[in-house]
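Got a structure here, written out as structure tokens. Questions coming.
Removed from the display is one protein chain of the complex; every other protein chain stays in position.
Just so it is clear, A, B and C label the chains in written order, and each chain counts residues from 1 on its own.
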Amino acid sequence: MNRFGIRFAITTFGESHGDLIGVVIDGTPAGLNIDLAFIQNEIERRRGGKNAYSTQRKESDEVEIISGVFEGKSTGTPITMIIKNENQKSRDYSAVSQLFRPGHADFTYQHKYGIRDYRGGGRSSARETAVRVSAGAVAKLMLNELNIKFMSGVSHIGGIGSNNYNFDFARESEIFSLDPELETEQKRVILDAKESHDSVGGIAVVRIENLPIGLGEPLYYKLDSMIADAMMGINGVKAVEIGSGIKSSSLRGSQNNDQINSHGFMSNNSGGILGGISNGDIVEIKVHFKPTPSIFLEQKTVDIFGTEQNLNLKGRHDPTIVVRGSVVAEAMASLVIADLVLLNMGRRIGDLKKCYQI
Amino acid sequence: MNRFGIRFAITTFGESHGDLIGVVIDGTPAGLNIDLAFIQNEIERRRGGKNAYSTQRKESDEVEIISGVFEGKSTGTPITMIIKNENQKSRDYSAVSQLFRPGHADFTYQHKYGIRDYRGGGRSSARETAVRVSAGAVAKLMLNELNIKFMSGVSHIGGIGSNNYNFDFARESEIFSLDPELETEQKRVILDAKESHDSVGGIAVVRIENLPIGLGEPLYYKLDSMIADAMMGINGVKAVEIGSGIKSSSLRGSQNNDQINSHGFMSNNSGGILGGISNGDIVEIKVHFKPTPSIFLEQKTVDIFGTEQNLNLKGRHDPTIVVRGSVVAEAMASLVIADLVLLNMGRRIGDLKKCYQI
Amino acid sequence: MNRFGIRFAITTFGESHGDLIGVVIDGTPAGLNIDLAFIQNEIERRRGGKNAYSTQRKESDEVEIISGVFEGKSTGTPITMIIKNENQKSRDYSAVSQLFRPGHADFTYQHKYGIRDYRGGGRSSARETAVRVSAGAVAKLMLNELNIKFMSGVSHIGGIGSNNYNFDFARESEIFSLDPELETEQKRVILDAKESHDSVGGIAVVRIENLPIGLGEPLYYKLDSMIADAMMGINGVKAVEIGSGIKSSSLRGSQNNDQINSHGFMSNNSGGILGGISNGDIVEIKVHFKPTPSIFLEQKTVDIFGTEQNLNLKGRHDPTIVVRGSVVAEAMASLVIADLVLLNMGRRIGDLKKCYQI
Partner (left out) sequence: MNRFGIRFAITTFGESHGDLIGVVIDGTPAGLNIDLAFIQNEIERRRGGKNAYSTQRKESDEVEIISGVFEGKSTGTPITMIIKNENQKSRDYSAVSQLFRPGHADFTYQHKYGIRDYRGGGRSSARETAVRVSAGAVAKLMLNELNIKFMSGVSHIGGIGSNNYNFDFARESEIFSLDPELETEQKRVILDAKESHDSVGGIAVVRIENLPIGLGEPLYYKLDSMIADAMMGINGVKAVEIGSGIKSSSLRGSQNNDQINSHGFMSNNSGGILGGISNGDIVEIKVHFKPTPSIFLEQKTVDIFGTEQNLNLKGRHDPTIVVRGSVVAEAMASLVIADLVLLNMGRRIGDLKKCYQI
């Protein structure tokens, strides 16, 4: 099951250390200008800056469009994009080929399939998220035509953070921090973890603006359930909140209900979603990422024969995954919205009569 | 989109105040003993006790199996179950037919579809969850043959709770409380809210035991993403946590990783899931329910013409939805697992050769 | 897998001799007038007249709408319709409960599932097609708003027929014969078969008019492939032809190509479909039904233990299934078109911008 979505659907393929990773997008409306520079820029955002807070693979991550676009425009046929893996043969994996790294999918892939591509996590590597981002960029190009906007950032690192969200600041921050007051402290938390050969978790926030009322297909393809699916499916995510989120469980109805006046909803605890359908307000999502499982402290594990071993990982790994993860979360949100926008067409007989033939 | 699942899939139908609600289950293996008493008992658990903490509809909620079962066994054809709505004509809905109740789906259904069945929430009513529970009961009958067990309870009410989970106690508790020490206080929180004509939120916990290693279809039908989808799709859920959940975002990798020895995982922050696939450990899920949106305090709203109105709701409503919601969450978990168990068949060529023809 | 369609999808349930059969339709646009009399009339067409050429069950086949319609209009939520089985307990099935009737699904259901509801064919009975017709009626109500028209009839009975199609005549004919010149002879063929305790096959023709250009989703949800799927899935169908059909395999390109002038296509060998997409011309489908497998001549068979037996069927069975089958084929065509019309929305970015929010 390597497909996500119904009307705007992606199928991804490839492993961390194979020749390439790629995505097929099925359902892009025809005639859309496919702005390659924008797509590449989104991929760059996910790569992270060359700084102390992330540790990049040395690859250029250059996206290539290999189908579905003709003379710069989508043709309605599947858009395929690939990113080549440049350094895939550069390492010796014999040290970890028979060991299960704690916090990774090595154990479960091995037991499920009886075989696994152990090089860099193979299919389970977060590298696959690069093509999610490229697909999300196409979704955004489409949704931009409808004026729907996506933004994201990091609200918390290792527990340090606030609800003060400045998305413009986050876009320029080396760690995509949402709070200018706390960025410095958050950077320190990351460096502390890194210096301790450890890693640290964090919270990403995704915001969607200018959604029309009515997105979401009740009762089993709701806007909120699809967001939860999309977010929890990202590597390392352990919790998803929408609107008032975890706080809602400790509130009273009189505190949590969003009353309505002639200007609209008077608060937004719903996070822009009622009954699984967008209500026109801002959709706000919190995504909790666990700390990077690859740490450089010795850990206990077993090998594929069940024998206990000590694991000492080497190599380059981000001290936190939430920074790059926030961009992936934003991309996944755009995929959900693109799908629901298309599914929403023809929801009323009046729309259908007016629009089915142009 | 009123279908959930691929191999073990449900399609539900019906509205709160129509003749009946129902579910079609597609994919039940043939030859399973369909224990009607067990199914009815699950529905009774969701109805809640006749006590001060819940306010039932007066209906008997008697489930009827109308297809797919022959001489007590499943035949492999779709199992359909219905529950009649007995009191559907008993009320006058003129007072709310043109008003949008805060926290409800009235506003979004009206704007999406241009029409809505305003009687008791129509399709968006939580009444539909009764048939989710009946379908979940069939899933459990199947999974019980594989010794997979489900349990649930309420850990927090209005912020009062603990991580001390006693599922046996919860099963007998009037409010499905997981902590014998806190049940009394939690009951008081509910009654306080009720006496204030208000409502209160809470957290449900679902636990799954004896899962085999290997459930979950990477990368877009993962065990955790499907759980998130299933839970966030329940009326009133605003956040979902798996394993260390929200706590994971403030931990370090050395704290959050589950190291492994020859007896298995030495901790369970993963919540039994690595890379979207079950690792054989206990799966633990926290589901945050918002407070019941129907409260009896005056609220500001607008009518379908956009004119501001004061809303004064009447009638019977649970002061908290988490109690009955916990049973629904457990049922949704069983539907996810039933689907993934069947999808997991034939994952290795060896299994396929051995089992494809019996 | 008891579901058909993506955006306009049906899920059917029930067996020949259970309490009822039913269908859930998912995806009907909201605000459509649901004309129950029209739906019932379509079901009556499938029941066939009370005449010598068909042998009805004595049931009234009264359709009931139990969800998805409010004050006469669709609400966008699933429309469920049921038809009760009135005579389901009236017979003794012990004679056939352990025998496999030639030409029926008894053998395959028993071997696939290890259990089967042997009463009247259970789930495999053509009785289920009654709810396909009721769902098709809803599809037609929707498509009628777009002026898309469906018609059907019987062109051949036992090899007797022509390509002279008079759909108005067929609608009034007791055997839905398309050719006024041959109706009498075709009736005689049916009666001859009946008098010989035998049955006879035939060809149904379905025509769709006023389709817009552009229906069909390449490359794997094409208009023609979905029609083939829909038709071949009807009980007793063994071949499906579109446009020039089987004749095309003996023609030359210069004979088969439909040249184009400023008035449109100069012929219609394509059957209105090019590259899997409607070209605006009439879509014409031929559906070959095998003779009714239930005949009253002695047949050789085995029982469920593999012992050879002679089978002597009793009861009432149509001497030909193509007559009622033609109505089912027409209904299936309408389901395909309804799905493709909705899937076609938003196929161009211009449409999406213009129509996504109304």
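A few points about this structure:
The rule is short, and it goes like this: a residue touches a chain if its C-beta (ideal position, glycine included) is under 8 Å from a C-beta of that chain, and two chains touch if they have at least 3 such contacts.
All values derive from a computational prediction rather than experimental measurement.
Note that of C:Ser94, C:Thr184 or C:Ser249, the residue touching the chain absent from this view is C:Ser249. Between the chain not shown and the residues C:Val96, C:Val138, C:Val322 or C:Cys355, the one that touches is C:Val322.
Of the candidate positions C:Arg119, C:Lys140, C:Arg324 or C:Arg347, contact with the unshown chain belongs to C:Arg347.
Touching residues on subunit B toward the chain that is not drawn are 6-7, 29-32, 74, 76-77, 142, 145-146, 212, 214, 218, 341-358. Listed for subunit C, the residues touching the missing chain in the whole complex are 1-4, 6, 12, 100, 102-105, 107-109, 111-114, 123-124, 128, 156, 158-159, 193, 196, 198-203, 213-214, 216-222, 224-233, 235, 237-246, 248-262, 266, 269-271, 274-280, 288-295, 297, 299-302, 306-308, 322, 343-344, 347-348, 350. In the full complex, subunit A makes contact with the omitted chain through residues 1-3, 9, 11-15, 18-22, 24, 26-27, 30-31, 66-68, 70, 73-78, 80, 109, 112-117, 122-123.
Going forward, only the chains that are shown with their structure count from here on.
Subunit B and subunit C have centres, each the mean of its CA atoms, that are 38 Å apart. The distance from the centre of subunit A to the centre of subunit B, with each centre set as the mean of the Cα atoms, comes to 26 Å.
One inter-chain figure worth recording: subunit A and subunit C are separated by 45 Å, centre to centre, where each centre is the mean of the chain's CA atoms.
The set of subunit B residues touching two or more other chains comprises 1-3, 12, 109, 112-114, 123.
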